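Take a look at this one; I'll ask things after.
What you see is the complex with one protein chain gone and the rest in place.
After this line comes chain A, so read on.
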């Protein structure tokens, strides 16, 4: 795939340029541009509207005279969200910290677990290998929405038996988030590990490098981009997750993650659209930044092998 992505798009363009543009061709091209612009607007508009509303003064949001562009820009909503109390007694920073703890915790645990498993799957042939891969594929499909009752009961029983709190705090959802992204991150990393030539490791080993050195100096640098992509995937999954947090955190508002705090805020103060949109914007920004970075890898990670280049 990597080989074709660079070269292929040149072909149709050069082909088209060779012709002298006639009127139908020009019209056709104008149609294509118009369609492209329409798709762009359709995709971007709701995001624009979210950000635009976040910057509009309350008076303008409430006014019946809805305008496409904000007349005046204000930071009052962001100020309210960040410095005020999103939920009585708890402010934005605490939700941000909660979200970061869960997300980074799940990412770190997931990175270690999936790298180990990916090395096993890519480098060794063992009896359970196919079974393990099939398990990953099936498990990736079983929705958390269906399992949520069972997981909830398990955590509740575990909590009652051991006294270790799993519900109403971040530990339970951290465990679930780690497990949920594992199947995809393992499969993403598997490709990266398999792409590192075995000869490279063998040569280093012959030169006297210890297995540990081989792992850190040879394998890791080459697998690092994959690890970053898989980690960002895990990050986005955990950062956006809603239903597990909603179920397991319950009424413990001080433990809410950002998405959950937003839904609470909406449920209670459904008319303060400026603040709701400001909070949504703040939730969305980091995901967008990361997303642009790994989007290509996510496509290939999700459609593993379906596009053979």
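To be clear about the criterion, a residue touches a chain if its C-beta (ideal position, glycine included) is under 8 Å from a C-beta of that chain, and two chains touch if they have at least 3 such contacts; residues count from 1.
To be clear about the criterion, contacts and distances are computed from a predicted model.
Trainee: Looking at UniProt, which of "Inner membrane ABC transporter permease protein YcjO", "Acyl-CoA desaturase", "MoaD/ThiS family protein" or "Histidine kinase" names the chain we cannot see?
Mentor: Matching the unshown chain against "Inner membrane ABC transporter permease protein YcjO", "Acyl-CoA desaturase", "MoaD/ThiS family protein" or "Histidine kinase" yields "Inner membrane ABC transporter permease protein YcjO".
Trainee: With the full complex in mind, choose from A:87, A:102 or A:119 the residue touching the hidden chain.
Mentor: A:119
Trainee: Using the touch definition up top, pick the residue from A:103, A:171, A:231 or A:280 that touches the left-out chain.
Mentor: Of all options in A:103, A:171, A:231 or A:280, contact with the hidden chain holds for A:280.
Trainee: Kindly note down the residues of chain A that lie in touch with the hidden chain.
Mentor: 1, 4-5, 8-9, 11-13, 15, 32-33, 35-36, 39-40, 42-44, 46-47, 49-50, 53, 61-62, 64, 66, 112-114, 116-117, 119-121, 123-130, 132-139, 141-143, 145-154, 156-157, 160, 175-176, 178-180, 182-183, 186, 201-202, 205-206, 211-212, 236, 239-240, 242-243, 246-247, 259, 262-263, 266-267, 270, 273, 276-277, 280-281, 283-284, 287-288, 290-292, 295, 299-300, 302-309
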